[in-house]
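Complex shown without one protein chain; remaining protein chains in place.
By letter and in written order, the chains are A and B; residue numbering begins at 1 in each of them.
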Amino acid sequence: MPERSANGVCLAIEGLTKRFGGFYALNELSMQVATGHIHALIGPNGAGKTTFFNLVTGVLPADKGRIVFEGEVVDDARPSKRTLRGIARTFQNIRLFPHLTVLETVMIGAHCRAFPSVVGALGKAVLQPPFGEAGEERTMREHALELLSFLGLASQQDAKASDLPYGEQRKLEMARALATQPRLLLLDEPAAGMNPHETLELDETIKKIRDRGITVVLVEHDMRLVMEISDRITVLNFGTRIADGVPNEIQSNPAVIEAYLGEDVKL
Amino acid sequence: MFEGLLDGYTRSLLIFAGINVIAAYSFYAPFKTGQVSLGQAGFMAVGAYTAAILTQKFGMPFAVALVAGGAVAGVVGVAVGFPALRIKGIYLLLLTLGFAEIVSVIVLSWDYVGGAQGFRKIPFNRYTLDYVIVIILVLLMLFARLERSSLGRAMDSIHQDETAAEAMGIDVVRIKLLAFGLGAVIAGLAGALYAHHATYMDSTTFNVMMGIEILMFVVVGGGSTFLGPLVGAAVLNMIPEILRALRDWLELVPVAWTNFFPMNRVYDFLHDFLDFENAKRLIAYGIILIIMMIVRPDGLVTRDSLRRLAPARWKAKHA
Partner (left out) sequence: MIFQQLINGLMLGASYALIAIGYTLIFGVLRLLYFAHGEVFMVGAFVGLYLVVLGHANIYVALIGAMLACGLLGIIAVYVSVRPVPKDRPLAPLISTIGLTIILQNLAVYIFGGQQMAFPETIRQELYQLGPVTISSVQIFILVTAVTLMLALWLFIERSKTGRAIRATAENHETAALLGVDVNRVVLITFVIGSGIAGVAGVLDGIKNSGVSPFMGVGATAKGLIVMLLGGLGNVPGAMVAGLMLGMIEILSAAYIGTTERDFFSFLILILILLYKPTGLFGTRTIEER
C-alpha cells in the first residue's frame, strides 16, 4: 500500500474544538498519530473520544481547528468522501446491515473502491452478463472472502449478519471497514462486551491489521489491551489532552491517575 | 399486437393493470434506498400532462411525447429529491404527499390544460398495450439486474442503515437522488401511457388515493425483491376479478341447496357481497389488506421465498 504521509505523520489534529451549546466536547485538542502506529485514545467517560471520531470521519462538523490526514487538510462535509480518502471506522454500538449476509456486508465496503462513480455503477449493473459473474463482482467477492478469512469469518459467509454472535459481529464490522482499503482505521471500543479470550484474539487481529500497513487509532476502556498493543497513548479529559506518550509513561502519569480516580480502572 | 386475440374490454383491463405495474416500480425504485414516497401519483401527473400537451397541442407523435413525459417527470423528481435527501420517515411521506397535492392544485387552476373541466380529447394511442408490455419487460430486466449488482446492494445498505452505508464510502446522496429520479421517470411514463389510453384526465385523476395504492402494490407484493411490485400490482388488480369469478361460481350452486332458510340468507348475503358493485368490492379489498398485514407483513414475495423457489441458481451464483 503506497504511503503518502508528511514526515511519517498519518493524522495531525490541530486545535480541534466542538461545542454543543455551552458544553465543550472537544476543546483545542492537538495531537499527532504516526504512520504505522497503533495509537490509543483513552479517558474517562464523556471525555470526548466518540466526538473525536465523529469529527475525524465527518459525521459532525468542527467548530474550530484542523484535521490533517497524510499532509492534506480534511474538510469534506460528507463522511463518504472521507472514507474515499482512506479513513475508515467501526461503530461503538455495532451498526451492521440487518438483512445482508456476512459476505454481502463486506462487499458493501468494497463498493466505493470498485465503483467510485454512481453512473458507472448503474452502467455496470445494467450491462452485466445475464448469467455468471461480472469481472468486478468476482474481484470484489474474492477480496471480501480474503478479508473474511483474515478475520476468521470465512465459514460464516452466507449467514445473516444479525444472526452472528456478538464477538463475530464486531469482527464483521472490522472486515467491512477494511474492505474500503483504508490507510487509517478508527476502532470505536472494539473490545466492548468481549471476554478475555476474545480480547486476546482482538489483540492479535489489530496487530495483524497494523502489519498490513494500516495505521490504527482506537478508543478503548480495556486498559490491559490498550497497554499491551499501543505504540502511543493520548489521554483525554474534558475535551483536552492531559497526557500523551508511550504506555509506560502514561501508566505512571499523575494527571492521568487523578483523572481516573473514582473510575473502577486498574492502569 | 394481439389485435385479433383480445376484445376491447380485456385489452383495456390489461392496459390499466400494466400501468399499475409500471407505477408500482416507480415506487419501488426510491423505496429500495429506503425512501417511501406517497407522491408518485404527482410524477405520473407531470408525465401525463407533459405528454398530452405535446400530442394534443403540438401534434407530436406519441413516442416523442412519452419520452418527454418521462424526462420532465425525472427532472421534477430530482428537484423534489434534493430536499427529500435529509428528511425521513413520516416527514418524507408528508413531503411527497404535499408535492402530489400541489401538482393537483396546479392542474386544477391552470386553464391551458382544462382547469376544472379537465384535459379532454387526448389523442388515443392504439398501441398502448404494446408500449406497456415492452416497458414492463424492460423494467423487470432492469430491476432484476440491479438486484444482483453491487449498486443494488449499495441501495439495500442505504435502506437498512444509511449512516453506516455513508461511513463505508457509499455515495448516499447521489444514489438516493438517482433512485428518486428514476422512480419519477418511471411514474412519468406510466402517467403518459394512462393519459393516451383514457383520453381524459383532470385534477382528481392522479390523486392521493392513487399514490396510496401504488404504495400498497409494493408493500403487499413485497418490497425486498424485484418481483414484489409485479406480484403486488397483479394480485391487487385481480382481486375484483377474482371476487367476480367467485360470485359466478356461487351462482352455479344448485338452487335446491339454497332454497331454504338459513342457506338462502347466506347465499343472498354472499352473492350481494361479491357483487362487482364498487363499494362492496372495496370493503373486501380493505379487509384483505388488514388480513395481509397481520399474516404476511413482509409482502407476498420475500428474499427467503425467492431463495426457496430457485435454490439451484442461487447456489450456483454463490459457489
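We take it that a contact is a pair of C-beta atoms (placed from the backbone, for glycine too) under 8 Å apart; a residue touches a chain by one contact, two chains touch by 3 or more.
It should be emphasised that the depicted structure is a prediction, and the values quoted were computed from it without experimental measurement.
Within the entire complex, contacts from the absent chain reach the displayed chains B. Among the residues B:Met216, B:Leu243 or B:Leu306, only B:Met216 touches the chain that is left out of the figure. When the missing chain is restored to the complex, the residue among B:Ala63, B:Val105 or B:Val253 that touches it is B:Val105. Where chain B meets the chain that is not shown, the touching residues are 36, 83, 87-91, 93-95, 97-99, 101-102, 105-106, 108-109, 116, 208-209, 212, 215-216, 219-220, 223, 278-280, 282-283, 285-290, 292-294, 297-298.
Here is the rule we use: only the chains that are shown with their structure count from here on.
In terms of their C-alpha centroids, the spacing between chain A and chain B amounts to 43 Å.
Taken in their complex, chain A has these residues touching chain B: 57, 59, 78-80, 83-84, 88-89, 91, 95-100, 103-104, 107-115, 118, 121-122, 124-126, 128, 133-134, 136-137, 140, 158, 176-177, 179-180. Of all residues in chain B, only 142, 145-146, 148-154, 156-157, 160-161, 163-175, 178, 224, 303, 317-318 touch chain A in the complex they form.
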